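The complex appears here without one of its protein chains, the remainder shown in place.
Chain nomenclature is as follows: A, B and C, assigned in order of appearance, with residue numbering initiated at 1 for each chain independently.
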Amino acid sequence: MDYFFVILIEILYSIASLVLIGAGLAIIFGMMKVINLAHGEFMMLGGYVTITSVNYGINIFLSILIIAPATVGLIGLVVERLVIRNLYSRLVDTMLATWGLSLFFIGVVTMIFGNTTTGISTPIPGFSIGTYQVGGYNIFIIMISAFLLISAYFILKKTRAGLIARGSMQSAEIASALGYSPDRVYMMTFFCGSALTGLAGAVLAPLVGLVPSSGGAYIAKAFITVIAGGPSLVVGLVSSASLFGIVNQLFTFLYSPVVGEVALLVAAVILLRLLPRGITGSFFKDRL
Amino acid sequence: MSLNRRVFLTQSTAVAAAAVLPNISVASDTIKLGSILDTSGIFDAYGKPMDLAMRLAVGEINSSGGLLGKEIEIVAYDTQSDMALYSQYGQQLTRQDKVDVVHGGILSASREAIRQTMRKSNTLYFYNVLYEGGVCDRNIFINGVTPAQQVEALVPYALEKSGPKVYILAADYNYGQITTLWIKKFVQENGGETIAADFFPLDVSDFGSTIAKIQAAAPDLVIAPLVGGAHLSFFRQWAASGMKDKIPLASTTVGVGNEHKVLTPEEGNGIMVAYNYSQELDTPANNEFKRKWEDAYGDSRLIHEIAVSHYQGIHTWAEAVRRANSFERDEVIAVLETGLSINGPAGKVTVDPKTHHAILDVHIMEIENQGMTVIETLPQRQPIDTQEVCDLEANPNDNTQYVIDF
Amino acid sequence: MAESILETFGLTMKFGGVIAAHNINFKLKARELRCLIGPNGAGKSTFFKCITGQQTPTEGEVYLRGMDTSRWMPHQIASLGVGIKTQTPSVMNGLSVSENIWLSARRFHDGPEAKRKTREIIERLALGAIAKDQLGKLSHGERQLIELGLVIVGDPWLVLLDEPAAGLSGEDIERMTTIINEINKTAAIIIIEHDMQFIRSIAKIVTVFHQGAVLLEDRVDKVMSDPTVRNIYLGKRN
Partner (left out) sequence: MAGSFSRDVIATIGLTVVVIWILPYVISTFTITVLIVYGLLGLSLGLVWGYGGILCFGQAVFFGIGAYTYAISAINIGESTLPMLLSIIVPSLFAALLGAMMFYGRLTDVYLGVITLVVTLIFYRFINSTAGPHYKIGNAQLGGFNGIPGFQTLNIPGQPSSYIWGDGYFYFCAVVLAIVYLGVSILLRSDFGRIIVGIRENETRMSLLGYDVRARKTILFAIGGGIAGLSGALFANWGEIVTPSVFSLGQSAEIILWCIVGGLGTRFGPILGAAGLSYLKFLLGQQSFVDNTLITGLILVFFVLFLPKGIVPTIVNVWDLKFGRLLSDRFQKPRRNRKLRLNG
């Protein structure tokens, strides 16, 4: 029974981390139809910002929740103004340009920090369920993800910013009809998406050893989760993260982490073959 | 295996026939040492200190008058952690630069990418890295520790400190697989029992479910030959879940690239390891070496196991050249095969004539406050794994990497 | 009474919650010319897409020359002899005029014959002067015409034209009318149009679409004077 709870927590954690990893990409893709291939590197930057500021003696939660998102958000803003802005509605070109940026960031971070693995330890101690020890930080990640999802849902549903966002997702003209220049909406979207991505990287940083190329491990997962989720932002993200999280963890428990990873990827291929427009392209339509 | 060998033999005869290109050595004032290392890309944490160690060693030799009156010229290439570039630069070193010796290669894949090139072109090759063992080739000298050398020392100590039930977590590549076999063997010989062995590809960084699985299996000891940045997450997550004080850890890899300096004391303290070198080794030779390093580069904290192996490898070669009084490959090999020894920062290193591997001191250590404290030193350990399969005295034309069958 | 070459039974197309076409029963005889009118979003283009196989109807069937083609792929339907000119010119913009026409000719004819047919069509549509020009650089009207050229190369027996007169000048509309009449000698045609002048000049029977369903089907003068039609559609325009 205790073991069952441990597995349940691991599955929830797995789903939560997929949500975290995918959130920023989903926002940017959902609103702007831009696939940000530098997504993984934005996470990596979030991690490095956190580690650096912790090393300078700043409180770890402050670093994770405020400093990292703000810094990466600003980087995102600069990237949007300098590069992405020139490439709107050119899907393939934005993919290529952001991929170039991802290499660029890897290079810059390597030159500053070197390739040596860095990291910080988790700020929350483990606790026990029966005879089992569970990482307390995993619970923190689950809570952060849940909080993000709920607030995203309410912001989109209840606020004026959410209305504009939903309008822009339908078409850029709606935003301008509401009196906002799409240019500014896009800029804000990219900022928010990048900040969220930075947050994700920061939150996950204490669990992993970070190197400049760490982002590569995230981008494919994020990409798959978002595309498989389909057009609805919140429901799509939750449903595909749940599906992949469960598949991944079950196979990991039954066999090994490799089988878990491969099972996730195979599930993605099958899913896209059966539902070419993602989960919410076929089910849960017209949800957020 | 037999077919493999047949292929190799036919290949090498053909190569020998083709490689009778005249190797005219023009008299010059320098001799060329080829270096091929990843000093950028994801493996540069290993490669950069190795590069520094190589330059330190060459600098020492040159400042004391060079070798046989000639200055050593370094021809170095950065392979950028890309295996394809090894093949390319390997060819460059042998064909275009025509170097006299090559030191380098970090991952086993990189060694295998250039080993045949070195053999075909009769270029003496030193591979100075801890690796999985089994390479049997008269043209190569290997200076790092092999699994059996480590595991033979580590397992009895760790078992005694914890208990008989062992859980193994290993990196999923040759090194991890082979090391796991040796761990199982020595666990059994020492009266223990291996209850499970899990393998992880090098980019796995989420060990949550594994930690739960380990707890369900309830071992007395976890041995973790995990490799690289992603795998470091295991030690972090292990500590984060509060397991560190419940089940002891041992490893044959943590610390090789100074990983223990990335882990906090809370995460790293108490992990049991066994290597040839530790910065905390308090011997005159090591203190002298650290002083020289600091004079040259400032920070001696960068020094790690394989940088020292590399340093010792270069001095081994230099000593052999001096004794042979020649740069000719065959004469240098002949001297090396007499069982040549040098004294390096990590103690005495002797060439094993049968395998061209190294006989060296292995220290059982525990990680303590980002350092490795020596518990016990086992002097002059033989590379028993490779010795089981390789005998270059009997078969000088052998050219195989054996996988040891149990 | 001639046999119907196109028939639909209870054709229904839903997108998520939106019903784009609802229970459409439609018949067209060989070499008939029919106009479809109706406000934007009435389901006319969706109806076309269901006939050409670009969309698979949610319910109902499409019969072309007596065969149930509701679940066929577009290229299979096109190979039967059905051509369509879409609302915005759908042509190979990066290729030249003659390459475009050749691609269509090649589908129905082998090597030398395809070349001959290409030359013939270029001559027939008087495109010789621009034959080597890239389509992307031509005007909207020219591209409309070339798309029509692509459609008629295969000698289809059913041609669907989605707003052929849109964006054309008065003079060009006259020519378009001539071409349409020419095509009509061998093929049945369905035309979606908004231009009443144009419809009057060309059509005999008109089908009115409204909110995804067929509202009315009658002779052109009757439709024009129908009060409901005037109310929902023409009223806004006149």
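Keep in mind that, in the parts below, a residue touches a chain if its C-beta (ideal position, glycine included) is under 8 Å from a C-beta of that chain, and two chains touch if they have at least 3 such contacts.
In this text, all values refer to a predicted model and were calculated from it rather than measured experimentally.
**Q** Where does the absent chain touch, in terms of which shown chains it meets?
**A** By the stated touch criterion, the chain not on view contacts A, B, C.
**Q** Which of these touches the unseen chain: A:91, A:150, A:178 or A:254?
**A** A:91
**Q** Determine which one of B:30, B:62, B:122 or B:177 touches the chain that has been left out.
**A** From the options B:30, B:62, B:122 or B:177, the contact with the absent chain belongs to B:177.
**Q** Of the listed residues B:68, B:109, B:218 or B:296, which contacts the missing chain in the full complex?
**A** B:109
**Q** Residue by residue, what part of chain C touches the chain that was omitted?
**A** Output for chain C: 52, 54, 73-75, 78-79, 83-84, 86, 90-95, 99-100, 102-104, 106-108, 111, 123-126, 128-130, 141-142, 145, 150, 154, 172, 175-176, 178-179, 182.
**Q** Touching the hidden chain in the full complex, which residues of chain A are there? Just list them.
**A** The missing chain touches chain A at positions 35, 83, 86-87, 91-93, 95-97, 99-108, 110-111, 216, 220, 223-224, 227-228, 258, 261-262, 265-266, 268-269, 272-273, 276.
**Q** In the whole complex, what residues of chain B lie against the chain that is missing from view?
**A** 3-4, 7-8, 10-11, 13-15, 18, 39-41, 77-80, 82-85, 87-89, 91-92, 95-96, 107-109, 112-113, 115-117, 172-174, 176-177, 199, 201-202, 400-401, 403
Just so we're on the same page, only the chains that are shown with their structure count from here on.
**Q** Find the most central chain, measuring centrality by the gap between its CA centroid and the centroid of all protein CA atoms shown.
**A** Given all protein C-alpha atoms shown, the central chain works out to be A.
**Q** Please indicate which chain is farthest from chain C, where distance is taken between mean Cα coordinates of the chains.
**A** When every chain centre is compared against chain C, the largest gap points to B.
**Q** Let me have the rounded angstrom distance from the C-alpha centre of chain A over to the C-alpha centre of chain B, please.
**A** 38
**Q** With chain centres taken as the means of their Cα atoms, state the distance from chain B to chain C in Å.
**A** Taking the average C-alpha coordinate of chain B and of chain C, the gap between them is 74 Å.
**Q** Two or more other chains in contact with one residue: find those residues in chain C.
**A** none
**Q** Once bound in the complex, which stretches of chain B touch chain A?
**A** 40-45, 48, 172, 198-201, 203-206, 208-213, 215-216, 228-233, 236-237, 239-243, 246, 257-259, 262-264, 266-267
**Q** Would you pull the chain A residues touching chain B in the complex into a rising list?
**A** Spelled out, the residues of chain A in touch with chain B are 3, 6-7, 10, 13-14, 17, 110, 114-122, 124-128, 131-138, 206-211, 213-214, 217, 249, 252-253, 256-258, 260-261.
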